[in-house]
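Presenting subunit A:
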Amino acid sequence: MTPSPSETATEPSALAARLAGLVGASGFSAEHGTVKIQVERAGWVEAIRTARDEAGLAFFSWLSAVDWSRQVAVGDPPADPDTIEERYDVVCRLSSVASADGALFVASLPKDDPRIDSLVPVFDGAAWHEREAAEMFGIDFTGHPHLVKLYLPEGFEGHPLRKSFALLSREVKPWPGTVDVEAMPSAENREAGEGGEEA
Partner candidate 1 sequence: MSALDAGGMVQISDAAVSVELVGEDMMLNIGPQHPSTHGVLRLVAQVDGERITRLEPVIGYMHRGKEKLAEVRTYPQITTLINRIDWISGFANEVPFVVAVERLMGIEVPERAQYIRLILTELTRISNHLVFASSYPLELGAATPLMYAFRERERVLDLIESVTGGRFHPNFNRVGGVKPAAGGGSTQKNVVLDLPAGFFEATLRTMDKVLEVCDEIDNLVVGNELIQARTIGVGVLPPEIVLAYGVSGPNMRASGIDFDLRKHEHLLPYDDFDFDVVVRSNGDCFDRYVTRIEEIRQSVSIVRQAIGKIPSGPLRAKVPRVLKVPPGEIYVRAENPKGEMGYYVVSQGGRVPYRVKIRSASFSNISVLPWVSQGQLIPDLVATMGSFDFVLGDVDR
Partner candidate 2 sequence: MSFTVELLVKVVVVLAIALPLALVVIFGELKVSAHMQSRVGPYFAGGRWGWAQPLADAVKFMQKEDLVPSSADARVYKLAPYVVLMGTLGTFVIIPIGPDLVSRNLDLGLFYVLAVSSLSTLGVLMAGWSSGNKYSLIGGLRAGAQLIAYELPLVLAAVAVAVQAGTLSLNGIVEAQAQPWFHIGDFGVTLPFLVSGQIIGFLIFLTASIAELSRIPFDMPIAESELTMGYLTEYSGIRFTMFFLGEYAGMVSLSAIAATLFLGGYWLPGLSNDLLDWVGPLVVIGKVLLLCFLFIWFRWTFPRLREDQLQSLAWKWLIPAALVNIMATAFFKVVF
């Protein structure tokens, strides 16, 4: 039997529905046992505060972001590029220490105005995570006490984890796999799935 999420957690879709109702979410999903709650950008801090106080998700696990864009300078583009809407998803994961419950709260930010309220008033631990997301994605967290670079040196320009930021090491060195001895007749023609191919 595939190791499914544990019995101590309430059934994911039931948990998702309950949390969405509690938090006034705009959408929720529970595929593969991961509860995901879509939250409006405006009500972000309130949603997290109610999740912590009423729903018992008091453990601040992590906060990060995902850059959804159609063209990518690195790796594979999204499955069907023209249907996805270009945006930054700020993802915050809270979990409970009484049971295995846990949920991902997602807020979408338009690409031209990546700004969201900071969670530091609710969780002190969010400070570092937000500093990392700010420097890696260029998202501005209003109300953050000390929003400076966490990992990158002071003089670093650009936001590395954005899909538009190319991976330099792969441009500099030619890929040893491109040397073409005619492909083996027996093995099926292996197109180079490697990301660095088209560089």
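Some points to look at:
Throughout what follows, a residue touches a chain if its C-beta (ideal position, glycine included) is under 8 Å from a C-beta of that chain, and two chains touch if they have at least 3 such contacts; residues count from 1.
Candidate selection criterion: all candidates are chains of the complex that A comes from, given by their letters.
None of these values were measured; they are calculated from a predicted model.
Only one of 1 or 2 makes contact with subunit A in this complex, and that is candidate 1.
Against candidate 1, the residues of subunit A that register as touching in their complex are 1-6, 8-9, 31-34, 36, 58-62, 64, 66-67, 74-79, 91, 93, 95, 97-100, 102, 104, 123-125, 127-128, 149-153, 160-161, 165, 167, 170, 190, 193-196.
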